[in-house]
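Omission of a single protein chain aside, the complex is shown with its protein chains in their original locations.
What follows is chain A.
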C-alpha cells in the first residue's frame, strides 16, 4: 500500500514563469514528511506535482521526474486520472461535496473506480474509512445527513476518510489544519500519527510546531525574491532541521529570525 517517492531534478513552470527549480528528494514509505517555508516558496506547488494536480491550472507543466516505487508519474502514456487514484489529497479548507451525505462523500472516490459494489461492502468500507479517520463514533448515527452539516474539524476528517477510502499509496496534505481550531488540529495530528502506519504522508504546513510534532523528515523551501523560482534549501531529519540545521537560512527560518 505504502510507496516510496523519489523526486529527481524537478522544475515546475506556470506558463513562462518558473515557479520551482531543481528539487530532488526521496521520501520513504510509512513516514511523514513535512514541507515548510515562507509563502510563495513553491512547497504547495511541489506537493501538487506529486499527484499532478498542478495540471488543473492551465499552462502548468513540469520538467524532471517523480518516481513512485520506480514508476515515473510523468512517463509518456501515464494518465493523470490514474495517478490521482493512487495518491490521495487533503486540502487547505475542508471540501466535502455539499450535496452528498456523509456516506456518499466517503464512497465518492470508490464509486468512480468500481460502480458495482454490494451494499454490504459499501457499509464496511464507510465504517472502516470513518474509523480510520477517527470520525466513526461522532457520525455513525447520522450517515445520511449532508457532509456540510459537520463542524470544520469533522469535515476535514471526513475529507481524510474520503481520501483513504480508495486505499491510496500516498496521502498528500496541503495545510490540512490551517482553517481549524487547536482542538481539531490536535485531532488531525493524532490521526496523521496513526495513518503513518499504512501510508506515505507528505504534509505542507505553515505551522513549524506542527511540522516538528508530526513529521519524521522536513524539507525547507525558500525563495530568493519575488519572481524568482523556489528552491529546496535543506532536507533532513526533522529533529536535525529544528535543532541543528546545516544551512543558515533554515536556522533563521525555524528560529523565527525571518519570515
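Here is the rule we use: a contact is a pair of C-beta atoms (placed from the backbone, for glycine too) under 8 Å apart; a residue touches a chain by one contact, two chains touch by 3 or more; residues count from 1.
One rule holds for everything that comes next: contacts and distances are computed from a predicted model.
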(request) Match the chain absent from this complex view to the correct UniProt protein name in "Regulator of SigK", "Putative FAD-linked oxidoreductase", "Cytochrome aa3 subunit 3" or "Phosphate transport system permease protein". (result) "Phosphate transport system permease protein"
(message) Considering the complete complex, identify which of A:33, A:51 or A:185 is in touch with the unshown chain.
(response) A:51
(request) Decide which residue listed in A:72, A:148, A:207 or A:249 touches the omitted chain of the complex. (result) A:148
(message) Just to verify: which one of A:8, A:24, A:99 or A:243 makes contact with the chain not shown?
(response) A:99
(request) From the listed residues A:8, A:113 or A:243, report the one that touches the chain absent from this view. (result) A:113
(message) Need a quick check: the contact residues on chain A for the chain that isn't drawn.
(response) 51, 53, 56, 58, 81-85, 88-89, 91, 93, 95-100, 108-109, 112-113, 146, 148-149, 159, 162-163, 166
